[in-house]
Structure formats: C-alpha cells, structure tokens
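One structure, as structure tokens, below. Some questions next.
Only a single protein chain was left out; the remaining protein chains are all shown in position.
When the chains are written out, they are named A and B in that same order, and each has its own residue count from 1.
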Amino acid sequence: MTMLHTVNKSPFEKDSLNSCLRLSKDGSSIILIEDGIYAALEGTVISDSVKDAMKTKKVYALQDDINARGVKGKVMDGVELVDYAGFVTLVTEHDNVQSWV
Amino acid sequence: MSTTKKFLYVNRRAPYGTIYAWESLEVILIGAAFEQDVALAFVDDGVYQLTKGHDTAGIGMKNFSPTYAALGDFEVNKIYIEKESLEARGLTLDDLQHLVWEDEDEDWAEKDSIKVVTSAELADLMGEQDVVLSF
Partner (left out) sequence: MKLSIQVNEGPFQHQASDTAYFFTKAALDAGHEIFRVFFYHDGVQNGTRYTTPPQDDRNVVNRWSELAEAHKLDLVICVAAAQRRGIVDEGEQERNGKDGNNIADGFRISGLGQLIEAGIQSDRLVVFGD
C-alpha cells in the first residue's frame, strides 16, 4: 500500500514534518499544504533533510499556499506543485492518507 | 456482511495543554462499538498521555487518565508506543501506565496491550491502515 502524507505546519514551528519524515515509508508521498509549504523552500536549515527525503519519497506542495505566502521563487527543484484538484487526485491515487497536523 | 477496516488513531500531543488527547479518547471509545480492527499509536508528545500519576486537582481539569486503563475492556488492545519518542523524552515503560486486556480465548488471561515499536516498525504499521485519524 502506498500512503499519502499531508503536512500543514511549518517545520520551524512544529515537529510535524520531522515526525512525518521519520514515520513515512520509502515510496510514499508527502504533500505540503498551508504553512507546511515552507519545507519546500531552498536555503533553509531543513532543506537538506527534505532533499534527502526526496531520494525515496515524492514531495508535492500546494501551489496556492506557496503563492499566498510570497515564496514562489524559492521552491526547491524536485518539489512538484499541485492545485486543489491535484491534491484530490493524490488522495485518490494513493491507498491511504495520513495527516500530520 | 459488514466491512471491517483497519483504523489507526494517532496521538501526538500531551494531555491537558490542549483537548486533543481527551477528545481523541472519546472517539476511540465510541468507535469501539463498531467492531473495526483498531490500533492506537502514541508518538512525539503523545507518549506523555500515558504517564502514571496524573494529579489534576490544582489545574481544575478532569483527570481522564484512568480511561486508558479501561481501553482493554472495550477490546482496544493494540497500543503502539514509538521507542524514539519515549527515549527522546527520557521515559521508559516504567513511567507509563501498565495497560492490559483479558483474552477470553485464553481463559481470560491478562495480556499487555502496549507494544513499544521502532520508527520503522510503526511506519510499516501506519502504511497498512485503511483509516488514520489524527487529532
């Protein structure tokens, strides 16, 4: 079974992304939404850990949340941007979903 | 034929500072009546929900910790605690309530409900669930 993980909190505010990275299996997908999108950005103290995760997990970010926060130009290579329709597709294409709040 | 799904309740928050711990227990108790394949995971600060000796008199809140001990009676007996979360907080199983259930298939023998698992083991378990409720 392949799981979709959602992370909606900033990695600088809470440990939700950390816990998600620790407890998600290789081959699973992670979608960053709301304040979680800050984990998709280049040049932060956690960028390397996300790049590392991307070796075995697919990482997505919700485009509208990126746009809202004015950080469009800073998204790391390899993070795929999706809209809400894409978010729905990810939910239906994965076998199960877990939210890291 | 009714459907049986794997339900996992994920608890990541400490008790009393927020209501999530208590209100998640309420879901678990109601959910027990639906005869699904239920498991609980305590991760990050969620492990603090199970410490012994809660004394809430001074903060004026209801001490709901005895409810965990009753979970076995509701046939909620697959309780997983992440080893890394315990260790990061300097806790051992001795700091936590000893939760048990009685196996009617083995003459009501008392068994441990709690299993301490590694992150990798818990990740595997999480990946197998049909429904994951996060509070």
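Following the convention adopted for this analysis, a residue touches a chain if its C-beta (ideal position, glycine included) is under 8 Å from a C-beta of that chain, and two chains touch if they have at least 3 such contacts.
Please read all numbers here as calculations on a predicted model, not as lab measurements.
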{"item": "In subunit B, positions touching the absent partner", "value": "3, 5, 7, 19-20, 23, 26-27, 30-31, 33-34, 36, 130-135"}
{"item": "Subunit A residues that touch the omitted chain in the full complex", "value": "6, 8-9, 33-35, 64, 83-85, 87-89, 91-92, 96-97, 99, 101"}
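Quick note on the criterion: only the chains that are shown with their structure count from here on.
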{"item": "Chain centre separation (subunit A, subunit B; CA means) in Å", "value": "27"}
{"item": "In the complex with subunit A, residue positions of subunit B that touch it", "value": "10, 12, 43-44, 82, 84, 119, 122-124, 126-132, 134-135"}
{"item": "For the subunit A and subunit B complex, residues of the former touching the latter", "value": "1-3, 15-16, 19, 22-25, 28, 96-101"}
